[in-house]
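Notes for the one structure printed next.
Every protein chain of the complex appears in place save one, which is left out.
Right after this comes chain A.
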Amino acid sequence: MKSHVWRPLVVVLAVIALVLVAREVLVPADFGIGARGYMYGWHRAGNEQQWKDVKVKYKTAAFCKDCHPDKYDEMKESPHRNINCENCHGPALNHPDDPKSLTIDRSRELCARCHTRLPYPNSGRGVMKGIDPKTHNVGLDCVTCHWPHDPRKEGHKR
């Protein structure tokens, strides 16, 4: 091993060995080929489970129904029937264990998302009941006159 030809070869082999050892330490055991092959599925398999474990925040109206059947039934009979509770009440998160986590939005802006009149005949927006928020009872919350669970009923009394 004294030859000038062999010495660099030893260095090269040492570098390769070092890279392989470093790779063994740094790359997690589950890093490899997924179902979609090398081009699309080359990843850390454990990450799929990590994404599945993300906490669900919006629990849907079916979750609200168990404790608030009266509100649920009222909604189902109203023109607002397709709106999920959490669109206005905020995500259920840890509700009911943490009642304060609900963030109810009673603002005009929330109603204006759908009920600002826009003259768009080719989309569903054109046929929606709409007002001009610049002229329609400015300064008042919509829920003052319109009951949000069933807009045909009268709103909150002041």
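The criterion applied here is as follows: a residue touches a chain if its C-beta (ideal position, glycine included) is under 8 Å from a C-beta of that chain, and two chains touch if they have at least 3 such contacts; residues count from 1.
Definition applied: contacts and distances are computed from a predicted model.
Undergrad: Considering the UniProt annotation of the chain absent from this complex, which name among "4Fe-4S dicluster domain-containing protein", "L-serine dehydratase", "FAD-binding protein" or "Acyl-CoA reductase-like NAD-dependent aldehyde dehydrogenase" applies?
TA: Cross-referencing UniProt, the chain left out corresponds to "4Fe-4S dicluster domain-containing protein".
Undergrad: Touching the hidden chain in the complete assembly: which of A:22, A:128 or A:145 does that?
TA: With A:22, A:128 or A:145 as choices, the missing chain is touched by A:128.
Undergrad: Which chain A residues would touch the chain omitted from the figure, given the whole complex?
TA: Touching the missing chain: residues 9, 13, 16, 20, 31-44, 47-48, 51-58, 60, 80, 82-84, 86-87, 90-91, 109, 112-114, 116, 118-126, 128, 133.
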